[in-house]
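I'd like to ask you about the structure that follows.
Only one protein chain is missing from this complex, and each of the others stays in its spot.
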Amino acid sequence: MKFGILINEGPYQHQASDSAYLFAKAAIDKGHEVFRVFFYHDGVQNATCLSSPPQDDRNITALWSELAKEHNVDLVVCVAAALRRGILDENEAKRNGKDAHNLADGFRISGLGQLIEAGIQSDRLMVFGD
Amino acid sequence: MLHTVNKSPFERNSLDACLGLAKAGSAILLIEDGVVGAIKGTTIESKLTETMQSSKIYVLGPDLAARGLSEDKLVDGIQVVDYGGFVDLAAENTAVQSWL
Partner (left out) sequence: MSEGTIKKFMYVNRKPPYGTVYALESLEVVLIGAAFDQDVSLAFIGDGVYQITKGQSTSDIGMKNFSPTYNALGDYDITKLYVEQESLTERGLSVDDLMDIVYEDEDDDWAEKPSIRVVSRAELADVIAGQDILLNF
């Protein structure tokens, strides 16, 4: 079965991203496919490579990046929400005249249409938020 | 339909909204802070017991354990699932509604 996942909250502040990650892992372990994880609202903060948690804490961004690499999970960050909150890839940094970019490995920035498409393509859409 | 509730019923109205709008035959899964609603002896216990006459209520074990709540404290009839069980519930039901 194909799952789509929507995450509405940033890491650490709220359990949403942890729950979504554990759900995604469990789904993959059971032989399901996670078609796409879409990050919206403050959820876009999951995609910053500048996140530097202490060593004894989990690095949520890195966990997502690894999951994307190992299981070919499409991690999509909403462009409008990301730009508002200072999450930029190289391209968006250039376009917006910023001298830095911070999108972590395995994530890509795209439009809200990707969320709707995830709803259409997936058998189930899971929402994790506050 | 699978309904998930991630808020404490003592702080927010997500569980109330869920119980009011989930039809008979639903599966209701309490996760995150929502698990605190699953404990015996609370002011909402009777509501849960009534709901369980027509629907099933589950609680996510890892979230329960994280909050220091043991399974013997659960309202009778509430079933504990792990993340694999959460995935199964999502797959078995035709759609998922998250009461945030």
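We call the chains A and B, going by the order they appear; numbering starts again at 1 in every chain.
By our rule, contacts are C-beta pairs under 8 Å (C-beta built on N, C-alpha and C of every residue); 3 or more make two chains touch, one makes a residue touch a chain.
Remember, it's a predicted structure, so these values are computed and weren't measured experimentally.
*Asks:* Can you list where chain A touches the absent chain?
*Replies:* 2, 6, 8, 40-41, 80-81, 111-113, 115-117, 119-123, 125, 127, 129
*Asks:* Please give every residue of chain B in contact with the chain that is not shown.
*Replies:* Touching the missing chain: residues 1, 13, 17, 20-23, 94-100.
Everything below uses one rule, namely that only the chains that are shown with their structure count from here on.
*Asks:* Using CA atom averages as chain centres, what separation in Å is found between chain A and chain B?
*Replies:* Comparing mean C-alpha positions, chain B is 26 Å from chain A.
*Asks:* Where on chain B is chain A touching in the complex?
*Replies:* That would be residues 6, 31-33, 62-63, 82-84, 86-88, 90-91, 95-96, 98, 100 of chain B.
*Asks:* Give the list of chain A residues in touch with chain B in this complex.
*Replies:* 1, 3, 8, 15-16, 19, 22-23, 25-27, 29-30, 32, 123-130
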